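Missing here is one protein chain; the remaining ones are kept as they sit in the complex.
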Amino acid sequence: MVQTLDELIASSPLFAGLPSAHLELIAGCGSNERFAAGTRLFCEGAPAERFFLIREGAVALEVEAPGRGALSIETLHEGDVVGWSWLFEPYRWQFDARATVPTATVAFDGACLRGKCDADHELGYQLMRRFAASLIDRLQATRLQLLDVYGHAARA
Amino acid sequence: MSQPGGHIVERDALDRLLAALRSRGYTVLGPTVRDRAIVYDEIESCADLPIGWTDEQSGGSYRLRQRSDDALFGYNVGPHSWKRYQLPPEVRLWRARLGEDGSLTELGEPPHTAPRYAFLGVRSCEIHAMAILDRVLLSGARRDPGHSVRREDVFVVAVQCSQAGNTCFCASMGTGPTAESGYDLALTEVLEDGRHYFVLDVGSPRGAELLGEVPHARAGGPEQDAAAAGHARAASEMGRELDAHDIRDLLYRNYENPRWDEVAERCLACGNCTMVCPTCFCTTVEDVTDLAGDHIERHQRWDSCFTIDYSHINGGAVRSSTRSRYRQWMTHKLATWIDQFGSSGCVGCGRCITWCPVGIDITEEARAIRDSESANGADA
Partner (left out) sequence: MPLAPEFPAEAPGAMVPAPFVITARRQETADTWTLELAPRAGTRLAFSPGQFAMLSAYGAGEVPISISGDPDGGGALIHTVRAVGLATQAICRARRGEVLGVRGPFGRPWPVAQVEGADVLVIAGGIGLAPLRPAILTLLARRERYGRLSLLYGGRSPTQLLYTAELEEWAARGLEVALTVDSAGPEWLGRVGVVPRLVARAGFDPARTAAFVCGPEVMMRFTVVALAKAGVTSERVYAAMERNMQCGVALCGHCQLGPTLVCRDGPVYRWSELERWLTIREL
């Protein structure tokens, strides 16, 4: 079944339930984009002007450490959002994002969406709520990850 | 309570009772004075009993004092309890020899043959404590293998309390002061008008059989009245009180009560309360080898929930604070024990109060928690 971009956006966990007027505004900033396995969606330090909704595939958030190579912090999958740095200044990516398998996304123009949010605060509020929920999920998971629960506990 | 005592045995005839027990193969254990305390040990005759001694107890204090009479059982309870026979402080569970080729030869344990014990001077609280220990050690899916002396194998000569100590609260726990079952014979000691005798209840056929060998007479009304007066005196003299109503749910509601912090300030986590408690049953197991490493033994010994190792899991202790360890002990005794083993784990003997070096009082702690609820207007 082929979904239109509008349908894709409307059925995504991030945007599901938004009124159609908002969905239209959002879709106006989005376009389909595919990444071959191994290619980067973005690189640390580069200007952050976009974010991605993963339709299919997997994306690893990585940081390059001298002598250790690319360390994977988290992988993101179907329905996940990749990229938050476009939301706030200085609009620069903090990590690398690499497709680990062939990956289909909807790429959004962040500057475009920011402008629409500034103009329509109801849209801005709804989007911030949704991004905040996704951020909290990811933050809590990261905190659990930080605990290194499978590591050797300190021995008495 | 029924009127006590169908029989009387004169003081002079009590040695005949001991002799009758010994002639039936019983090792008689009873109270005796040692190290300025009344402890349980093997008793040859009435001369070994704490004749003319009593104990004065209060929070953190135990003193023997000479009585003005020659009572044999004129004290309350000492640091020992019968637990040491039901669950000895240390037993070897297993041993083996390791051969040079790595082979292991189990040396086996000689079958555990506990002596046939008669316990003399068992108080009502202690009868209940023995029953509680039996439930813990013997009624589970797998019973403690043969090291326990079972209560029903012991000939129990109870002594009914005619006085209560300053730390006693058996009346609150429904475990005394007067034993109504769980004994073969029960004695109430009476000293009045220059006469010294025991009013005696028979609790079992073997008790009746034994009594047949001891000079006795039918108790008269005045003698029964004297015994009953002793029981009433003990009940009226209870030094402490613990309101056990709803105690389980009270404590379940109060795991975060600030009182635990307060008691932790005083508690030394020494574990004395667990050692003297007649129902505390926790044991640990240790494997030991000789220096050559070819002789291996496994020992079981008393443990205490106040030690840091007690709750150790990979990574550390679950209960690292004294607050959590005192809370574990007290809520176990009064609350979780009910869910785990079907009854309270406390019989109100007061030993934990007396032998606590800083005098922490379980009745006072329970009251403080209850009062904190009523102060907060919570449901009682």
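Chains: A and B, in written order; residue numbering restarts at 1 for each.
In this section, a residue touches a chain if its C-beta (ideal position, glycine included) is under 8 Å from a C-beta of that chain, and two chains touch if they have at least 3 such contacts.
Only a predicted model underlies this, so the values are computations on that prediction, with no experimental measurement involved.
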item	value
Which of B:240, B:319 or B:370 contacts the chain that the document leaves out	B:319
Interface with the unshown chain - residue positions in chain B	93-94, 96, 98-108, 136-137, 140-142, 144-145, 255-256, 281-289, 293, 296, 298, 300, 303, 305, 310-314, 318-321, 323-324, 328, 332, 335-336, 338-340
Touching residues (missing chain, whole complex) on chain A	58, 60, 62, 68-75, 77-79, 100-101, 137, 140-141, 144-145, 147-152, 155
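Just so we're on the same page, only the chains that are shown with their structure count from here on.
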item	value
Cα-centroid distance, chain A relative to chain B, in whole angstrom	67
